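Since the structure comes first, as structure tokens, the remarks are kept for the end.
Not every chain of the complex is shown here; the ones you see sit where they belong.
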Amino acid sequence: DFLSALDEVKPAFGAAINTLEMCRLNGMLNCGTRHAHVLKTVKTFVEQVKKSKRTPLLTCLLEGPSGSGKTALAASIGIDSGFPFIKIVSAENMIGLQESTKCAMITKVFEDSYKSPLSIIILDDIERLLEFVSIGPRFSNVILQTILVLLKRIPPKGRKLLVIGTSSLEDKILESMTLLDTFNVDLNVPNLKPSEMKQVLEALDVFDPADVDNAVTALDEEISIKRLLMLIDMAAQAGGKGTHVHQKIELGYFFKCLQMINT
Amino acid sequence: DFLSALDEVKPAFGAAINTLEMCRLNGMLNCGTRHAHVLKTVKTFVEQVKKSKRTPLLTCLLEGPSGSGKTALAASIGIDSGFPFIKIVSAENMIGLQESTKCAMITKVFEDSYKSPLSIIILDDIERLLEFVSIGPRFSNVILQTILVLLKRIPPKGRKLLVIGTSSLEDKILESMTLLDTFNVDLNVPNLKPSEMKQVLEALDVFDPADVDNAVTALDEEISIKRLLMLIDMAAQAGGKGTHVHQKIELGYFFKCLQMINT
């Protein structure tokens, strides 16, 4: 089943893009200047890898709270790069596999990338790849060591590789694992602050314009894009009108939904 | 025996409902507004999953002290949902199995659910699924990681899934395991306070109405529905009259029973 496990991870090219597309299923909304800065920086790395003769390997880490949009960002960049090899390494395809099998799969993705002139590898949700839990703390050191070595191994002559990692781990933990030292650069993908929530709500056009400010005020100081989208969708189902998406959300019902999930 | 283990967990549809029915064997009494709020919120999620096109996956966690009625609540919602696929994942069917077998069984339930348009999975007593004990603390990280990944894996196109977890673990522990971050929402199912005990006792109609207040006063500030029902049943067996259930409980004997179990 080791071989079949590898099979699963070896999708045809189209499939890889499809997987990436799933990470930005609902399109990419403008989440404000902080997200935009991250996007621009990573795109500069895409260019540097493509053009420079002295930088065959660049690695950057997107870190931020759960649901802040890290995976969507990485997937977007991958799709837009136009690189011939783009692959996402995700725990979803490795459920229940043994550490050594997971290592072999991760290593294989890197070795496959060495055959392409230009590659992007997304190490998505590194804490899940590492089977990390803060009680202990525990994690797979075998997988961590594999990743640490792969992140520094120079591709063969003429091959170029950009690695984008994503993680919700605290900086202190990332540092203890020498992940901060090992990635060339780390970039923070934050939760939305009120002004950014407003931008998102306006772009979604789900409230009567007069209601947007009140809606934002009712929210916490900080919310993830993921939770905001779930809440909007919950409120949009109100009173059996769920299927008429174009109807606006009633503010009173929005507050009720907010109260239900904040108990 | 791995296959036979899977067999055991693959009951025909009717059987699944029977298992759920066993979780609310004695009917559902009104436990007050706090329980009602939880019930209403989860039922809203049932509707959201059913109707929304943007929310193929919703996950919520019922947490509260031992015996507070979490499993009964989850089972009730499952039965009433009318969804074609409802399954309870419980440690009772996995006694003595190895971690990897348990992971395979849990994963299989999720993969089976992906074949149904609308599904509910109850992860009952997550601490038992995880083999958790606070000395250490120790638990199966393999099972935890499996659950963490499954709780975030989007079902295939056109499939929708509501996951309801139940747990008596403290918030601090749930947070350390990133379970609070991973479930979309967590809801508290509390023990009964005096006014709620009164409602339950009145509904049961086991005391002379004049005795109910005295009975409640004799109880602690807080009691689980489970312990209250056991105590009532104990008192109802007094003096060999146990089989005449319709006879009222004598207050003096009720106090004696209370004293016996509170040493």
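For reference, chains read A and B in written order, and residue numbers begin at 1 within each chain.
The rule is short, and it goes like this: a contact is a pair of C-beta atoms (placed from the backbone, for glycine too) under 8 Å apart; a residue touches a chain by one contact, two chains touch by 3 or more.
Every value quoted in this text rests on a predicted model; they were computed, and no experiment measured them.
For this homomeric complex the structure file specifies 6 copies in total, of which 2 are displayed in place.
The definition used in the following text is that only the chains that are shown with their structure count from here on.
Copies subunit A and subunit B of the same sequence differ by a rotation of 60 degrees once their CA atoms are superposed, given in steps of 5. Per-chain CA centroids place subunit A at a distance of 33 Å from subunit B.
Those residues of subunit B whose C-beta lies close enough to touch subunit A in the complex are 37-38, 40-41, 44-45, 47-48, 51-55, 58, 100, 103-104, 107, 137, 139, 141-142, 144-146, 148-150, 152-154, 173, 176-178, 181-182, 184-185, 187-188.
Considering their complex, residues 22, 25-26, 66, 91-92, 95-96, 127-128, 131, 133-136, 138, 168, 227, 229-230, 233-234, 236-237, 242-243, 245, 257, 260-261, 263 of subunit A touch subunit B.
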